[in-house]
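The following block contains the structure, expressed as structure tokens.
Only a single protein chain was left out; the remaining protein chains are all shown in position.
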Amino acid sequence: MVSMEPIKPLAAWKGKDRYEGSVLDSLTVIFKSGGCSYRRCLMCGYRFEGYFGASPEEILAQMRGQLAWVEEHFDLASVQMVKIFTSGSFLDPVEVPPAFREDVCRAFAGKVVVVETRPEYVEEEGTAAMVAALDTGAYETPLHIAVGLETTDDAIREKSIRKGFTFADFIAASRRAQAAGAGVKGYLLLKPMFLTEKEAVEDMKKSIREVTPYCGMISMNACTVQRGTELEKAWKERTYRPPYLWSILEVLADISGDVPVFCDPVGGGATRGPHNCGTCDRELVQGINDFALTGDVELVRALLDEVECGCKKEWEYVMEHERPWCMPLTR
Amino acid sequence: MVSMEPIKPLAAWKGKDRYEGSVLDSLTVIFKSGGCSYRRCLMCGYRFEGYFGASPEEILAQMRGQLAWVEEHFDLASVQMVKIFTSGSFLDPVEVPPAFREDVCRAFAGKVVVVETRPEYVEEEGTAAMVAALDTGAYETPLHIAVGLETTDDAIREKSIRKGFTFADFIAASRRAQAAGAGVKGYLLLKPMFLTEKEAVEDMKKSIREVTPYCGMISMNACTVQRGTELEKAWKERTYRPPYLWSILEVLADISGDVPVFCDPVGGGATRGPHNCGTCDRELVQGINDFALTGDVELVRALLDEVECGCKKEWEYVMEHERPWCMPLTR
Amino acid sequence: MTAFFEVKSRDGMARAGTFTVGEAVSQTPTALDVEAVYSSLAAMVHANVPLTADQVFVDEYLVQPEEEEVRIVHPLRGEAGAGGCALVANWQTMLERPRDYVATLAALREAVPPDAAWYAPAAALPSNVPFLVYTGFDLFDFVGVDLMTARGLFCTPEGEIPVAEVEEGTCRCAGCEAGDLGLHNRLALLSACATARRFVGKEQLRELVEMRCRLDANQVTALRLIDQEYTMAEAAAPAARPCRLLANAGESMERAEVKRFAARVVERYVPPRDDVAVLLPCSARKPYSTSQSHQKFVRTVDGRAHEVIITSPLGVVPRELEGVYPAGHYDVPVTGYWDREECGLLAGFLTDYLKAHPYGRVIAHLEGGALEVARTAAAACGIELQETVVAGRPTAPASLAALDEALAGERKIRSTPVAGMLAWQFDEQVETKGMQVKGKPWRRAVFKGKTILFNIDPETGLYKPTFNGWEHLHGYRVEIDDFVPRGDVLAPGVTGADPRIRAGDEVLVVGPSAMATGRAAMGAAEMVGARRGVAVKVRKVKSLQHES
Partner (left out) sequence: MTAFFEVKSRDGMARAGTFTVGEAVSQTPTALDVEAVYSSLAAMVHANVPLTADQVFVDEYLVQPEEEEVRIVHPLRGEAGAGGCALVANWQTMLERPRDYVATLAALREAVPPDAAWYAPAAALPSNVPFLVYTGFDLFDFVGVDLMTARGLFCTPEGEIPVAEVEEGTCRCAGCEAGDLGLHNRLALLSACATARRFVGKEQLRELVEMRCRLDANQVTALRLIDQEYTMAEAAAPAARPCRLLANAGESMERAEVKRFAARVVERYVPPRDDVAVLLPCSARKPYSTSQSHQKFVRTVDGRAHEVIITSPLGVVPRELEGVYPAGHYDVPVTGYWDREECGLLAGFLTDYLKAHPYGRVIAHLEGGALEVARTAAAACGIELQETVVAGRPTAPASLAALDEALAGERKIRSTPVAGMLAWQFDEQVETKGMQVKGKPWRRAVFKGKTILFNIDPETGLYKPTFNGWEHLHGYRVEIDDFVPRGDVLAPGVTGADPRIRAGDEVLVVGPSAMATGRAAMGAAEMVGARRGVAVKVRKVKSLQHES
């Protein structure tokens, strides 16, 4: 057996997450893995992260080292939820050796665990095994499979993200996961490339409606411009602008129904992240963060209706007048 | 005695002039003389014409030669009036040897003769002699003494022309001439340097009124820009603009009383002469020339009132708004 | 709605025309509510294709609006419908990227037919619309200014400023009078369009742009880069303009017309003698020979040398060409200083000239910057320069005497400008023996015996060949189909054109049934590619139809 020397993962941090009506202390870990087998998504900044070319054994050893580092650096007893990402799919056996799944389940048994994956790697048997390994009776659904669906619109997903799977693939994966006793979390992307601000907002509203039947949780990511991506090239060429914070509010204010929708406005207020004019950004980012913990749609509506800022008229204008043939109108 | 070989004078031409109600065939001769003894006038282009430094005998010979040329080249029998100019004063004995006066009287006896001079050279005895020599009974007043008074305003004459004599000098000379039986013709200058268009017009109107008691004839010269003068320097520096033709009409239309006022708009329509905008110049110059022969003030008033040209409003604006501290307004 | 665009006149890449929607005729360039004209545009969804997209993406995703009159064009896919509108999608993204602006423009001009109205969406502001027009756009919308309104910005030709910084009384337009920022901004755009139209009409848009670009480094950069794209710029530059060329900026030196003049003097023109040349300074008065200084030079030279004028920005103007555009039609600010760039460019022109046309002797009757230029060029050519100006005053008697002495014993040759002008204008060496220029200054012509071969345009100095004149020339033909032109020749009738033809050039129209003399209204590429518009303004037609 290879060494178990602790290795720092790509990132790991503690936070709070709303889960079934209460707020849990959560740990997020991004493991460096064997690397995404697909890596064609236009906005993905992790495409080239990973131990490309390493043997499964080496990958396993490296990932175990990372897990050891996590166990050494965090007081896991105080953590109720663990969210696990790689630079690709946790359930891809090429990327993440299946033995590592067992290690993870051992380490985080009794907590709510969320693992991210592309849908083609969700299979019922393995998922059921993970559920069983995690289940201590503490939570009804100890495992959640998170899938980056991004949008329910297959055409947009293909043109704007180049994701390589369909909504139907997602639904099928969702069914497999649920059959195995796991929950499903859907990631949606607000404003991928080639959409006007309004197209993006409407696509998101529609996606939330359409994905709800297949998800226990929905997480909306507002698109950010990461280095080395196609998106960054477009952004530098001024053919892409990240979404307005107003647009996030507009989507959140529209939420109805029971499925919880989360949004962590990463990079909010920066020119590479979702941003407004710079004046009102702090206040709105704070509000969106508050919503993530409270789920209070009224709070969002109040922000949308009552915050006065010069850029709101600009956003309204952009929402009404930006067209596929004259976009983006702003930076 | 020196040679009598014919010599061409500076200029000589035939024309028509109104005189006491009828139109006479006239001859104008500009003799090259000994040169003006004064030669300080700012706008004078003849200051350096003359046999400067020549002996009186040489001057006399040269001038006799010019007279011979005139007698040879013109049919004097058909001429009823002779107007004689030099580049200074015909009656200045230094400039024109007195013997030449006798030659002239001999040559032009029986005609109306006009000779130009500064006032200080008009003395009663010599004038009476010329009258006697010219008089054949054909005309009541065979000799007219023309004096370039330019304006009756002594201050303007000094500042704008630097003429070096006063209106009182002119009046005294006029009295001497009349006492000797000669007529008096007054030359007035429309728009010397340093006057606004309106100042110039008003000065001219006032001068005509004031000089009338002392003149049998008045000739108004509109200022023209001659080469090598102070005036030309000012014109090139854009600090001088010759008078508008409209201004000439304005003055002529104002004439009342019995003394005939003449105006030959030399250089009319050229940028160096009295001019308007270029469009209406021909028509107005023609009208002014017609007036010179007919003395018909109504004709002038009709031109002033009825000719429509874009530049008339410009002239009206200039008349009203040009000030000593912002002039000229136009070119 | 059916809209119809027609180009009425050109000024380089810019055009003035009409855009007719139903009964309403708009003078272009202008701004209007384009979505109201082409309602299917508003219905396009998920259809964005950036200008920087690659061929695969364009092929897969470039979709068109339902109305065929408007086509979305792309550097990788031209397709504009005749009579309609070429929508250059997302052009506003180019405004801050001058290098891409120019490269994309060049690609578009290759790909998009010339007869559609070029529409730059969401791009136009009062501060940039002259530049957009200069680069060939005809139609704009109110999106840019309305966006500024939403932002609380007040649009001016000098830029967009917070409305709070605008003093009362700055503008008294209907919008400002009503306290309506949006109306002000729209009116300001329409007014800027009107100004641009006016300058296109006068063919002085270049001068306006050299002014209006000045507060925006991106516009300045793009203007300079366009000048470097000589092929694109020269193809659009007319043979002559009805106005003076005002060379009031550093960029004026780089105008296509300046470079073309210099190139033709080297490549087309041949001097009438090669024994001795006198290089002379220019004069403010044009043509030079009407100035007092040149009258002295001409008298002194007295036919004993070829007279060549050294001037900025044109460089080298042989005496025979002094009357032709732009040699007889430019003005410059006169400070007495020629800067190093000026001297460098002009020395380059003169070097090329002296290498192309070696003379036995070269006399420099010059001073100041022009003398520097001559010395630099002479050094570059390895020739010895004889200098004849004394104390820096070319018209001083001592200088003229030195010039006279330098020319003592040289052969007097009286040559006409005809051969030089024909070479320069038509790129052809013509045997001109017996040809003579006659007539009053405003109606001069080249005769051979009693036959007029070329009338000389008093405005531009260009030669206008008669049918007899065309017999001496072989190029500058426009080929047409089998018809006899009635009035002007329209573009669809043109089957071929000498590629050297530019708007304003004299051409001979030839077809199976007719010949006609006339003046090109558009350049060769456009008359071959366009499906509408006047190609040649015809002067005289000769029918070749046989009795049938």
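Letters A, B and C mark the chains in the order given here, with residues in each chain numbered from 1 onward.
Going forward, a residue touches a chain if its C-beta (ideal position, glycine included) is under 8 Å from a C-beta of that chain, and two chains touch if they have at least 3 such contacts.
Everything numeric in this text was worked out from a predicted model, so none of it was measured.
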Displayed partners of the chain not shown (whole complex): B, C
Residue touching the undisplayed chain, where the options are C:E60, C:E110, C:D331 or C:E405: C:D331
Residue of C:V58, C:C173 or C:A396 touching the missing chain in the full complex: C:C173
Sites on chain B contacted by the missing partner chain, in the whole complex: 155-156, 159, 194-196, 199, 234, 237-239, 310-311, 313-314, 316-318, 321, 323-330
Contact set of chain C toward the excluded chain (per top definition): 27, 98, 156-158, 161, 165-167, 169-175, 177, 187, 190-191, 194-195, 197-199, 207-208, 210-218, 220-221, 224-225, 228, 246, 248-250, 331-335, 337, 339-345
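The definition used in the following text is that only the chains that are shown with their structure count from here on.
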Chain centroid nearest the full-protein CA centroid: C
Rounded Å distance, chain A centre to chain B centre (Cα mean): 102
